[in-house]
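Of the protein chains in this complex, one is absent; all others appear in place.
For reference, chains read A and B in written order, and residue numbers begin at 1 within each chain.
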Amino acid sequence: MQKEVMFAGFGGQGILLSAKLLAYAAMKQGAQVMWIPSYGPEMRGGTAYCTVVVSDRLIGSPIIKNPAHLVAMNRPSLEKFAPVVKPGGVVLINSSLIPVRSGRTDIQELIVPANDAAIQLGSVKCANIIAVSAFAAKSGMVDIEILRKCVQEEFSSKPKLIPINMQAFDEGLKIAAAS
Amino acid sequence: MAKVLMKGNEAIGEAAIRAGCLNYFAYPITPQSEVAEYLAKRMPEVNGVFLQGESEVAVGYMIFGAAACGERVMTTSSSPGVSLMSEAISYIAGARCPAVFVNIVRGGPGLGGILPSQGDYFQATKGGGHGDYHLLVLAPDGVQEAVEMTMMAFPLAEKYRGPVMIMGDGLIGQMMEPVEFPENLYVPPSNKDDWATTGMDKRGSTKKNIVKSLYLDPKVLNQNNLTLKAQYEQMKREEIRFEAYNTDGDYQALIVSYGTMSRVCKTAIDNMKEQGLEIGMIRPKTLFPFPEKAIHDAAIKPSCKRVISIEMSMGQMIEDVERSLKGKREVTWFGQCGGDIYTPEEVAEHVVSLLKNN
Partner (left out) sequence: MGKTFSRPEALSDAHTHYCPGCTHGIAHRLVAEVIDELGIRGRTVGIAPVGCAVLAYNYFSCDFQEAAHGRAPAMATGMKRVRPDLMVFTYQGDGDLASIGMGEIVHAANRGEKFTTIFINNAIYGMTGGQMAPTTMPGQRATTAPTGRNVEETGMPIRMCELLSSLATPGYIARQALLKPQYINKAKKAIKQAFEYQMAHKCFSFVELVSTCPTNWGMTPLNALKWAEDTLIPYYPLGEFKKPE
């Protein structure tokens, strides 16, 4: 079985990192993974997006038109990509920055005020961690405890940042559970 | 060794070090710059050489100078940069030095774009610079193969005493996949004392070695070119690599495709199989020498009605496919080259429509 998730938002929102953490966790679980960034002229200031593919067999195409899930961190991303998500998928909406909804009834919306929750924890920078843990909990794409370890490892060179990111991780799980 | 998740560009840099290449010269260019950025950090850790040259022209000759000393050396670039290196590549081929060039291809011609492409197929496989020469060209389809081919490239370059090129594309450079660095691909550098400018003292010889490509005597120049030709013939016998996909049973059409494009085609083939439509594929892993026989034999299977060259270029590889088929089957082209890549769905749709109109 192959599942894909697209992470999309502004450059600087930590999109690539969220996607990388998810890919890492899936790899540690023994799955085949692929992390495909958008690179190109739109990077500067515009939308950044990145797709993670997780599969139990060799992954073919890196070109994914219809991902299973979407994590939309800003409004242009939701508007651009929500219509292409496969039916039944999870669409995470960062409601701190997105006042609208996907307009689809055949997907599961996961409303996460990622920026607000991150600011409450003390740094807006960990909004991407809240998003990735909430998404992982809702979609079941990777094992939560393995993902938690990957987040910890990611910040191992900056130990000061571990506590806040762990809090962010738990906050994401809480939001997903309450939804 | 455990698998690590790495970007293609960084993995290529690491693979060079694992292959015993501690000398790297390059000039920044998207979508390849991460190789240079990675090796700017890594080379000092292994006491290797890292230098950003002032241009790809200069880098080409930094490679030439280092290679002529018999040292393992690599550069990485992308299309416009490789054009500038083509002069040096011609000299390196003429002077018969081993060196590894990586082209993370982007769209052209001219400044083109920075997105993935296979538009440099002709440049890579037909020489690229002036004169009678070829490069041995390896075409990985992902990060793991990019690593393996980078590691193989050095002993191959030494075996044939010539330039080897790894032709990837922007996507292979930019994406991350789990990789394992194989230990068994390390081959110790071969002895170069009989030709390289290693210094007479160092090799304990009184015979001087000269590395050059100028042969004013037509007979001698012809002889040098015959030597090169013999090397290319040997490559055709010994180095052809390809993957046959879904070709064991009967199939209605044969796709020829390589690199990133072949991954898309594989998914398309799997999807069509689920729908009951069998399509085979030959994926060249060496673009020169080209797997002519494999393609020929796969194409003439009685069940096979169509042969399609699917490329991220405007019909370049198709010429080699046509040559391989010796007129026994017609080949058609499918592809695009602006930076967008056809999806598996679009590939399948094309194949189905071709078979319908058959």
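Definition applied: contacts are C-beta pairs under 8 Å (C-beta built on N, C-alpha and C of every residue); 3 or more make two chains touch, one makes a residue touch a chain.
Remember, it's a predicted structure, so these values are computed and weren't measured experimentally.
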Using the touch definition up top, pick the residue from B:S55, B:S205, B:Q223 or B:S303 that touches the left-out chain. B:S55
Of the candidates B:A36, B:A93 or B:L325, the residue in contact with the absent chain is B:A36
Take the complete complex as the reference. Which residues in chain B touch the chain that isn't displayed? 27-30, 33, 36-37, 40-41, 51-52, 54-57, 80, 110-111
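Just so we're on the same page, only the chains that are shown with their structure count from here on.
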Sort out for me which residues of chain A touch chain B in the complex. 20, 23-24, 27, 32-37, 39-41, 59-65
Under the definition above, what is the set of chain B residues touching chain A in their complex? 3, 5, 30-31, 113-115, 170-171, 174-178, 260, 263-264, 266-268, 270, 339, 341-345
